[in-house]
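This is the structure I want to talk about, given as structure tokens.
With one protein chain withheld, the remaining protein chains of the complex are depicted in position.
Right, chain A next:
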Amino acid sequence: MLSRKASKDSHGQDSSYFQGWQEYEKNPYHPIQNPMGIIQMGLAENQLSFDLLESWLRRNSNTMALKKDGVSAFKDLALFQDYHGLPAFKEALVNFMTSMRGNKIKYSSDKLVLTAGATAANEILMFCLTDPGQAFILPTPYYPGFDRDLKWRTGAEIIPMHCSSSNGFRITRCALEQAYQLGQELNLKIKGVLVTNPSNPLGTTMTKTELNHLLDFAIDKNIHIVSDEIYSGTVFDSSSTTSFTSIMEVLNERNNNNYNNIRNHVHMVYSLSKDLGLPGFRVGMIYSNNEKVIAAATKMSSFALVSSQTQFLLSNLLSDAKFIKKYMVENQRRLKRRKDMLVRGLRKAGISCLRSNAGLFCWVDMRHLLSSDSFEAEKELWKRIVCEVGLNISPGSSCHCSQPGWFRICFANISEDALHLAMHRMKAFTNSIFSVRLPIIMMRKKSF
């Protein structure tokens, strides 16, 4: 009676990523009302800098009242449903992006399509770049939501490109070729590669080398690149080796005519959900040099327009360049501090993380805590951590990681106290494991 999309589980929401969330909902931690509850560490939200936004709002109450220069803009905004977006907002966005990325590229507003969140942006790009049954290559581990966002209603397929801890999960030319070959074997037409840079769940920025490999690969196979740069504003460690480089920058460096084609095949996604911590406002976008993609995506954005009320508020916020600069610097400082706190706390529990310089989470190595090198063991461990330790973290398998034992742990969506408590619980847990293991090892030794 209903479509297959409505009846099947093809929305991908029965994965453990969502199950852990459900367990949390049943027994959520609260410092006073439920101190023994589950601490939510599976939500990649940035809750560290609301005070800064709140103080800006207090100083700019006119914007909230939808007034511009004392005159009410209510009527104009209420009627504004042009899918080209509020020009002032798009201008503010491209200026924000330009300065945030070190003024290395000047972004222009006519190459921008606004969408209700990056979720909508990614789906729209799939609708524009693939026919049902065609595929995109995604390096693993990747954001679990992609299984729904990229495949569900579009009919597109995902081919995982397995990255390994042996080289810090970096993208290699070899892995790209392997994934492409897998596509051939499965008889799937590959239309492109989608990367998240900085990576979710790794928390690392892609190196220029990786980006160039990606470009070379896309040129060679004549396919698209989609770079989801939603975490680009969360880079908190920027040395020369670890700063953020956008795909657009690397593309720009290829200046001669041989590269005209690729210019039309590179598309970027961005959003204010992570950098500004505003997922509820639904602000995302597609950025592309390809006019046809922009034209089609603009029309498709009719299904996911950004509220004009929100466009107005944020165009004013982003236009306050002085505030935004201060905000970004302070926000990044707070993110770094939190990450360091998490890394230290885990270290005390005998757990190490992948070295990261961005994002709202760490990619944590718990392989040594597994009872065996298997995904069953990973699931067991995960269940213990959720139910016994009381921490909702995301198991690597839900991110399609090819190696068991890795977990994503978020650090920016809870209070400092909750983070300390979480680390305390973790330490107690690992202590208990080792205190059990040690006698067993001793016993084994004895029987030998």
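Definition applied: a residue touches a chain if its C-beta (ideal position, glycine included) is under 8 Å from a C-beta of that chain, and two chains touch if they have at least 3 such contacts; residues count from 1.
Note that in this section contacts and distances are computed from a predicted model.
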"Elongator complex protein 6", "AP-4 complex subunit epsilon", "1-aminocyclopropane-1-carboxylate synthase" or "Snurportin-1" - which is the UniProt name of the missing chain: "1-aminocyclopropane-1-carboxylate synthase"
Residue, one of A:N34, A:S72 or A:Q181, that touches the chain absent here: A:S72
Candidates A:Q19, A:Q309, A:S352 or A:S402 - the one touching the absent chain: A:Q309
Missing-partner contacts on chain A, residue numbers: 1-7, 11, 13, 45, 47, 50, 53-54, 57, 61, 64-66, 72, 74-75, 77-81, 116-117, 119-120, 123, 127-132, 134, 148-149, 152-153, 189, 191, 222, 224, 264-265, 273, 277-282, 292-293, 296-297, 299-300, 302-310, 313
